[in-house]
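Before we start, here is the structure in question, set down as structure tokens.
FYI, not all chains are in this one, though none of them got moved.
Residue numbering begins at 1 within each chain, and the chains themselves are lettered A, B, C and D in the order written.
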Amino acid sequence: MTPASQTTRPDGRTADQLRPVTITRNWLDHAEGSVLVEFGRTRVLCAASVTEGVPRWRKGSGLGWVTAEYAMLPRATHTRGERESVKGRIGGRTHEISRLIGRSLRAAVDLGALGENSIAIDCDVLQADGGTRTAAITGAYVALADAVSWLGERGKLAKATPLVQSVAAVSVGVIDGQPRLDLAYEEDVRAGTDMNVVCTGDGGFVEVQGTAEGAVFDRATLDALLDLAVAGCAELTAVQQRALRSDAGPA
Amino acid sequence: MTPASQTTRPDGRTADQLRPVTITRNWLDHAEGSVLVEFGRTRVLCAASVTEGVPRWRKGSGLGWVTAEYAMLPRATHTRGERESVKGRIGGRTHEISRLIGRSLRAAVDLGALGENSIAIDCDVLQADGGTRTAAITGAYVALADAVSWLGERGKLAKATPLVQSVAAVSVGVIDGQPRLDLAYEEDVRAGTDMNVVCTGDGGFVEVQGTAEGAVFDRATLDALLDLAVAGCAELTAVQQRALRSDAGPA
Amino acid sequence: MTPASQTTRPDGRTADQLRPVTITRNWLDHAEGSVLVEFGRTRVLCAASVTEGVPRWRKGSGLGWVTAEYAMLPRATHTRGERESVKGRIGGRTHEISRLIGRSLRAAVDLGALGENSIAIDCDVLQADGGTRTAAITGAYVALADAVSWLGERGKLAKATPLVQSVAAVSVGVIDGQPRLDLAYEEDVRAGTDMNVVCTGDGGFVEVQGTAEGAVFDRATLDALLDLAVAGCAELTAVQQRALRSDAGPA
Amino acid sequence: MTPASQTTRPDGRTADQLRPVTITRNWLDHAEGSVLVEFGRTRVLCAASVTEGVPRWRKGSGLGWVTAEYAMLPRATHTRGERESVKGRIGGRTHEISRLIGRSLRAAVDLGALGENSIAIDCDVLQADGGTRTAAITGAYVALADAVSWLGERGKLAKATPLVQSVAAVSVGVIDGQPRLDLAYEEDVRAGTDMNVVCTGDGGFVEVQGTAEGAVFDRATLDALLDLAVAGCAELTAVQQRALRSDAGPA
């Protein structure tokens, strides 16, 4: 393997460098929490919607519920994709990513403290340039935090602090034998191995999903990718914290 | 009827005044034409996608094709709506508006001059505050114009000028007996009569769709509403022209 | 524009003349109101079905509900169309017309006087020769009136007279520069401008839906078309009243 | 068992008597063959649509194809049924009957003589009072015969006489221990055993479908039901022949 810091990437980054990341809170007027998150040219709108009560199967449990739905606008990509509403069915990839985001966010929340409230997080990809699922998780956490604050300000939480930890996510992959952080689309299609990692703010793993797209990977590569990912998530955690500290709440 | 210029509206506008309108071109990197159009808090992303060739039933005709699809993000509205992809079917309102946008845009185009090229315009409502279909048409025309230029620059048009006229659209309605221009959501739900009007740049009618939501309307009211709408469309035409003259093309 | 009364049409009518219109009440044995309406060769079966109670979202409001569904038999048209049940989805045109009929009929009814009863009107086109949606509205009003009488005879209305006004509908269009009333299919496909107008029995507008299919229209054309439509609806209102006065009620 | 000729039925028929049967040819203007068939109050519109060519899997075989689709209008029945197009799926009963009609009609046709032409027969129940599937088959055969004549008049048949035999169908059942012919709805729901029989004009069996709805049946009952059905089909065959001899062809 080539050392991660020595190769130049198509956009001039070093192998262990994130793309410019911005998180714009309160991008929408109606949602209880909303974020436009950008990882380079990847742009995802995350909207958190609060409803009182929980799905029927959960009623009376004292526990809240957090779900997520991921989707792409038809022209988020280089060529236009047909709408899933027009096809009449949701594709496997969409299902898979929605489930991943939901699980990841639930790891951030003490559902008992949330009380019997539901938060649905919609992650709609406005523009895709690789890493849409990791950008979505990273942005959705901030939207979720705002929605939880909204509930807290209205005295609707069962306990004071339902957010037990933050979550952030990043992709890593091996391109031309070199492990790299936060792949853009151009790199993603060339990656032999591709991994998405979701970490908590203090560096624990929530999800590790590695796939050999063409080239089987060994333990050393896996370790190198995890190191890159943990460091990347730590940086993303800092961006999330700055965004949440800023005075960007709803008027 | 109360004179249109004398009543104050919830947002302080006069009865014949549009909300602030902005048209941001090239909001997306991949689409051949793209516009973020805002009518006050209503925000619609319009993306024009060019493909060579036309649907099978049109092949060999020498004519191009222009279609549109309209959709709303789930949390564009005050309370979250279920996704049509999750429901597995497209609702009547969505179908109706998609068809209206498509017909309106085709009125702007000489399909013979376009040659056997297809342009699909996706209008996705990111935030809704009334007038989403009229904002969509107004913005989509600009995205269409950029897509036509894109074809022209690549020498792919059958004739030089497929755009025969511009189209813009606005809503009008009667609130408390007073005809008003460009209804925001708060006014829209209170309107006894509601009309959407699509005009060409020189004031011809493309579509007139008036509905008595609770109160039947007479010929005088219809005339007053049409007057307001024609004036409103003229203003929107001017905004479109300014946007298209600005130096906002893709790098 | 050519004067409306001077041109001969394919079927020999003058420009301001309706096709022969017949309304046959009680065409079905089970429905609370049913009508076979014919506008020339266009033949629509309208069946009104009463159910006690209203949809859940309306319960306890004291208000009734009226809806409509429009559909075409596969061989109503010149060439066979695939069934929407076989396709597994309802098309945009069907949705659009169903919504139009429902809105038009609700304009005829005081939903408070109806009480918490629901009336569903099915309009199934047995044969199509242009003007199916306007024939459907015109016939459906009569089926609705019979269903309301059925409720009245059983003492199930909240107030005596839920029908506040009658509604009828007709199409108008411009063919070869001439405004014409009640287009048959052969004329409809050649129309540059096409308008469907729904009026109340006393000449108020319920819906005005004008579309430039190829040729933008100006204010004078719009006025001429509205004049034709209002006169046509007045004639249809007279046909409805004759049908309702006749002794055609269920045995 | 009670002798079939001695009990009076709800509508005064003897046990071996058909309801009044009428077959009205050319009920539609566009279809190549069309019939309104009535078995008492059961009313089914049968439309035969000819298209040149056959489905892809049959191309080049020299054989034609005949299919059928059965459906009910929502208010054909005593209480309104939801449309299958609205549900988004076709029910088992509809599927089952469509397949039965198609198989039965194909028994009437020499598909080689038909040549590579397709005939689709739509059987839409306008009003249901028991026996809709058997009325549909009986009427559809006449519509099919007219469609075959239409092909013959245009010189499009591979051989002169694709119709090798006629088919007709009738229901029989056991009510209160008595075998009866052609059950109306009121009898159908009370039948312990129910059978639909499709015969050719010369008395051969095409389909025999007997079901014990509550009471198992023995061989003697089966024989009695078959006797009734064969006699009933012979009468229906005579009605079909009279209809086809009448001067009711398209102008």
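To be clear about the criterion, contacts are C-beta pairs under 8 Å (C-beta built on N, C-alpha and C of every residue); 3 or more make two chains touch, one makes a residue touch a chain.
Small disclaimer: the values here were computed from a predicted structure and weren't measured.
Enquirer: Tell me how many copies the full complex contains, given that 4 of them appear here.
Expert: 6
The definition used in the following text is that only the chains that are shown with their structure count from here on.
Enquirer: Just to be sure I understand: going only through chains that touch, what's the smallest number of steps from chain B to chain D?
Expert: The fewest touching-chain steps linking chain B to chain D number 2.
Enquirer: Between copies chain C and chain D, what's the superposition rotation on C-alpha atoms, in steps of 5 degrees?
Expert: Going from chain C to chain D via C-alpha fit gives 180 degrees.
Enquirer: If you average the CA atoms of chain B and of chain C, how many Å lie between those two points?
Expert: Distance between chain centres, rounded to whole Å: 28 Å.
Enquirer: Compute the distance, rounded to whole Å, between the mean C-alpha positions of chain A and chain C.
Expert: The mean C-alpha positions of chain A and chain C differ by 51 Å.
Enquirer: At what distance in angstrom does the C-alpha mean of chain D lie from that of chain A?
Expert: Whole-Å distance between the two chain centres: 60.
Enquirer: Where does chain A touch two or more other chains at once, residue-wise?
Expert: Touching at least two other chains: 88.
Enquirer: With chains as vertices and touches as edges, which is it: line, ring, star, complete or other?
Expert: Chain contacts: open path, no cycle.
Enquirer: Check the chains against each other and report every pair that touches.
Expert: After working through each pair, the chains in contact turn out to be A-B, B-C, C-D.
Enquirer: Quick check on the complex: what are the chain C residues that touch chain D?
Expert: Going through chain C, the ones touching chain D are 28-31, 34, 41, 45, 47, 49, 51, 69, 71, 73-80, 83-90, 94, 120, 122, 124, 126-127, 129.
Enquirer: Considering the complex alone, what residue numbers of chain B touch chain C?
Expert: Chain B reaches chain C through residues 89-93, 95-96, 98-99, 103, 107, 165, 195, 200, 204-213, 216-219, 222, 226.
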